[in-house]
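Right after this comes subunit A.
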Amino acid sequence: MSRLEARNLSVSLGDREILHQIDLTIPPGSFVGLIGPNGAGKSTLMRALAGLIAFSGEIRVGDRSLGSLGGMERAREIAYMAQSRDIAWPISVEDVVALGRLPHRPPFTGPSQRDRDVIERVVTELELAGLRARRATELSGGETARVMTARVLAQDTDIIIADEPTAGLDPAHQLNLMKIFSGLSDRGRTVIVSLHELGLAARWCRRLLLLDQGQIRADGAPEEVLTAENLKSVYHIDAFVGRDAGGLLLVPTGVSR
Partner candidate 1 sequence: MRAVDALIAFVLLIAGFGNAAADESPRRVVSMNLCTDQLALYLAAPGQLVSVSYLSHDEKASVLAAQASRLPVNHGLAEEVFLLHPDLVLAGTFTSRASIEMLMRLGFRVERFDPESSLDDIRSNILRMGRLLGREAEARRMADAFDAEISSIRQDRGPRTPLGAAYYAGGLTSGLGTLVNEIITTAGWRNLAAELGIEGMGLLPLELIVMNRPDALIGNNQKEEEPSLAFQNYSHPALIAAVRAGTGVTPLPERYTVCGTPATARVIRQLVDQRRRLTGPAGGKS
Partner candidate 2 sequence: MTIARGYSALMIALVALVLVLMAASLVVGPATITPFEALRALFRSDGAATLVMREIRLPRTLLAVMIGGTLGICGAALQSFLRNPLADSGVLGIGATAALGAVVAIYTGLAAAFPLALPLFALVGAILSVLVVLALGGSAGTTTLILAGIAVASLASALTSLALNLSPSPYAALEIVFWLLGSLSDRSMLHVQLAAPFMILGWLLIAALGRPLDALTLGHDTAASLGFRMSRVRLLLVLGTASCVGAATAVAGSISFVGLVVPHMLRPLVGGKASRLLPASWLGGASLLLAADLAARLVSPAKDLKLGVVTALVGAPFFLALVLKSRGRLT
């Protein structure tokens, strides 16, 4: 179980600085919701933490620097779920899930028994048994999201970074997904998801990072981050924030200037 740390993290695209000197520490077992308006730099931050883009500053996974990890090593520590759910070819659902095992397989070997066991477990957990032989390109939005999540889970990593995994899904699917991520963090893994749905973030994430114009505006428990002030200055909205037995409730009520 590794802690994820960033010190003075900056990322530039051309001569535009997207992220400005970000510091954050994410201990194991966290369920972090990364929120912020469009263009805040959420995707960029996630891709930097996943080791997909160049950055200046430092990112550490456990006691090792991210840059010192080889490609496969890193892939065994961090799993990344891209925003785009585009599948280029009509491969079977089973094959998509199996891709998650690639970092664990030595070159020129077929899947091992362990690989098959993990795939089996994940397929059951995400209720994909009936869909395994189906072509992944012919599924509904919700089914596709489940398949992508299954692939990430099959990768069996300590850290999971998911970029807008709930976008465009029916409410039931959104809730299921958040429940799965929450369960993973309960078992000691680190889960970081970015969201636009403030209501979901408020209710399910144990910690929120509010990102605006490349910097962290607020970092803490949902009720600490989702203050009226923050919502007004960052999102330019007024919202009702309440609580019920299940957790925090947030409903945007109006636009504020």
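In picking the candidates, the idea was that all candidates are chains of the complex that A comes from, given by their letters.
Just so we're on the same page, a contact is a pair of C-beta atoms (placed from the backbone, for glycine too) under 8 Å apart; a residue touches a chain by one contact, two chains touch by 3 or more; residues count from 1.
The model shown is predicted, which means the values in this text are computed figures rather than measured ones.
Any copy counted, the candidate of 1 or 2 that touches subunit A in this complex is 2. Per the touch definition, subunit A reaches candidate 2 in the complex via residues 47, 50-52, 70-76, 78-82, 84, 86-92, 95-96, 99-100, 102-103, 107, 135, 148, 151, 155.
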